[in-house]
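All protein chains of the complex are present and in place, except for one that has been dropped.
When the chains are written out, they are named A and B in that same order, and each has its own residue count from 1.
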Amino acid sequence: MADASTSAKGDLKLTNLTKSYGEFKAVDDLSLVIPEGSFFALLGPSGCGKTTTLRMIAGLEEPTSGKISIGATDITDKRPYQRPVNTVFQNYALFPHLTIFENIAFGLRRRGIKDVKEQVDKVLNLVELPHLADRKPTQLSGGQQQRIAVARAIVNRPALLLLDEPLGALDLKLRRQMQIELKWIQTEVGLTFVHVTHDQEEAMTMADTIAVMNEGRIEQMGSPAELYDNPKTAFVANFLGQSNLIEGSIVDSDGDYHVVDLHGQKAKVLKSRTHSKNNSVLYAIRPEKLRIDLDNQSRPGNRFTGGRIVDVSYIGVSTQYQVEMPWKQEIMVFEQNDDGVPPLDKGDEVTLSWEPSFSFALDGAQDATAGSEVNPEEE
Amino acid sequence: MKTLTRWFSRNLIRIYMVLGFTYLFIPVAYTFVFSFNDYIKSNLVWRGFTFNNWKNPCGVLDVCPALGNSMKIGLLATFIATILGTLIAFALGRYAFKGRAVTNTLIFLPMASPELVLGASLLTIFLNLGMNLGFWTIVIAHVMFCISFVVVTVKARIASLDPRLEQAAMDLYADERETFRRVTFPLVAPGIAGAALLAFSLSFDDFIITNFNSGTTITFPLYVYTHAERGLPAQANVIGSAMFFLALLIVVAGQIVGKKVKVGK
Partner (left out) sequence: MAAVVRTSGAATSELKKKSLVPYFLLAPGLIWLALFFVAPIITLVSTATKTPGVGIGEFVQTYRWANYLDAITGSAAQFSRSFLYATIATLLALAIAYPLAYGIAFKSGKYKNILLVLVVAPFFCSFILRTIAWKQILGQNGPLFRLLLDLHIVSDTTHLTASAPAVIIGLAYNFLPFMTLPLYGSLERIDPRVLEASGDLYANAFTTFRKVTVPLSMPGVVAGTLLTFIPATGDYVNAEILGNPSTKMIGNVINAQFLNTQDYPLAASLSFILMIIISVLVMIYIRKAGTEELV
């Protein structure tokens, strides 16, 4: 079984990868490079084509067109067992008729590896479950099954480990714990991980690089900080965290900044953070970058005046405000409760201010709500 | 009173189950009880308790050879039908091919034909071909009507298999053949065992089709039928009851062993 391709190493490269089901394109002309050794997250709402992409990389689905290669080896036409790729399935897919030991040994035995016992023990220790070797999968808890599924895959030291929402079935607390553990395992074994998730927080905490996917395409790719601070589309701005997007148009230039007219009020945005083909923009500012003050106070930076608080939610560490602007749009503000000042009240007239370099501007032709109706936590 | 009605409505299904099983087992119980009857000639009236019939189950002419024939035919027919049916089930469950609808119809029709028609038509062709009726014609007939039941049972099991398990095997370097050997087959095996059990019980119990194609060969149901007129010896009850308990015992033992294997190693 161990032909040349199973030992291929290097970056994973997808070139114009497409998968159609009849007229419908589940994955649409997708191209990307995943560097060797990285922790890569494929993030997107349910149904955007993440699983399909992963299954094509694993060889479980035939691409309609396009190419998949690892390093210099083209694996597009290879059978799943001929690829140096292993998968952690969404519901683990542990073999119910085999013990945990035999589950983990499965791949080693198929490849004719000699020191099976040694390697299985080692990986069982790595996932801290050596005492479960003789059990059957049904006798394990969800979290344990999850770790065994990871162990069964990484014991083969594949060039690429694919994880399809591996934490989706776990409760929130266990999920957070497993995120840290998976990240640790990845650093420990040094393999390339491709992690699929619809949970933006999960992607942000674990991955070196995130590709945000939407309707079969990659919207934007980059480090978590890059994506959060400088999104290039409304979808990314809304899907990763929350954003206030305000329609406006560029009216002037001021050094490194564009000056934007927003319903009669002026604000600035860095040219380097403006992603619009013309003057029509969606001016964007994250809720936690906004400061909120009663009308008579003033602070440096840009500001909106004439806001009125329509809703206050106190969440302990912070307070969330909904502020209705003169142009009837509601703007969200997160204020840290670090100054001992009691929260403002509903109905208060307020001014919002911010540091202009924190804002960004997107193409005005987009739907300002794209990506925001999906609540990843609740799916 | 209120608690009583509550208990009643809560256990309604269980009560119903008990009643259903009672209905199912009344004749079996009757057969069992009368296997201890100290009968003379015909086992119709209760004459007193004895172990004699159980001590000497082959004590009447023909009954044990008939049982032997039923066993041999049952095992042979089950073996052949299980293999043929399982192959068809895999074809239907795992492949897209032309002629699927025809195959499904051909599988369904024998189940949808009265046994009488199956038996009679087989008899016509055996006579036309000039075949000697007997052991082998019975086996042929039994395989024919068991295949469909095997296909249906095994196909259901294949359909309930999570395809991701086979995909996981392939992902873990097992080629198609190894995947089948290590994952697919072991997981479908209980379904095949169930199908074999069903086939054996259908064959062992068949009367109508056998009656048409048996020639001079006597199976256990044929023995019971032909002797019913003149008075059935209690040995028939002994064998009927013994087979019933044997079947239960084998299956229960199989279950326990299966559990042991699962928990142990």
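One rule holds for everything that comes next: contacts are C-beta pairs under 8 Å (C-beta built on N, C-alpha and C of every residue); 3 or more make two chains touch, one makes a residue touch a chain.
On a predicted model such as this, the values are computed, not experimentally measured, just so you know.
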| Listed residues A:Glu62, A:Asp256, A:Asp295 or A:Glu330, member touching the removed chain | A:Glu62
| request: May I ask which residue of A:Pro80, A:Pro231 or A:Gly364 touches the chain that does not appear here? | output: A:Pro80
| note | Missing-chain contact, candidates B:Tyr39, B:Phe90 or B:Tyr173, resolves to B:Phe90
| request: Considering the whole complex rather than only what is displayed, give the residues of chain B touching the chain that is not shown. | output: 13-14, 16-17, 20-21, 23-28, 30-31, 34, 44-45, 83-85, 87-88, 90-91, 94-97, 103, 106-107, 109-118, 120-125, 128, 140-141, 143-144, 147, 151, 156, 160, 163, 166-167, 170, 175-177, 179, 184, 197-198, 201-202, 204-205, 207-208, 211-212, 220-221, 224-225, 228, 232, 236-237, 240-241, 243-244, 246-248, 251-252, 255
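To be clear about the criterion, only the chains that are shown with their structure count from here on.
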| Just how far, in Å, is the C-alpha centre of chain B from the one of chain A? | 56
| note | Listed in rising order, the residues of chain A that touch chain B in the complex are 1, 6, 58-60, 79-81, 85-87, 89-91, 93-97, 99, 106-107, 110-111, 134, 136, 152-153, 156
| Which residues of chain B touch chain A in the complex? | 162, 164-165, 167-175, 178, 182-183, 186-187, 262, 265
